[in-house]
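All protein chains but one are shown at their positions in the complex.
Presenting chain A:
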Amino acid sequence: MASPASANMNAVRETMDVLLEISRLLNTGLDMESLSICVRLCEQGINPEALSSVIKELRKASDSLKASENGTSQG
């Protein structure tokens, strides 16, 4: 068992915890999973503003989709 690697894992987990706290404080509405996806995307060089706009759009679209689904199912 490589202890540096595991120590790193542990540190990363700590980082993610902190990040989740920040996200909660800022009221971003991100959960742990989306947050980790976002972090990985950012690490791959995705522009944060672009990412944020995509997320916002996806939320909006998803909301409208759900609303329309609800509407159709109700209708």
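The rule we apply is simple: a residue touches a chain if its C-beta (ideal position, glycine included) is under 8 Å from a C-beta of that chain, and two chains touch if they have at least 3 such contacts; residues count from 1.
Convention: contacts and distances are computed from a predicted model.
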| item | value |
| --- | --- |
| UniProt protein name of the chain not shown, from "Gamma-tubulin complex component", "Kynurenine--oxoglutarate transaminase 1", "Integrator complex subunit 4" or "Short-chain specific acyl-CoA dehydrogenase, mitochondrial" | "Gamma-tubulin complex component" |
| For chain A, the residues touching the chain missing from this view | 1, 3, 6-15, 17-34, 36-44, 46-59, 61-62, 65 |
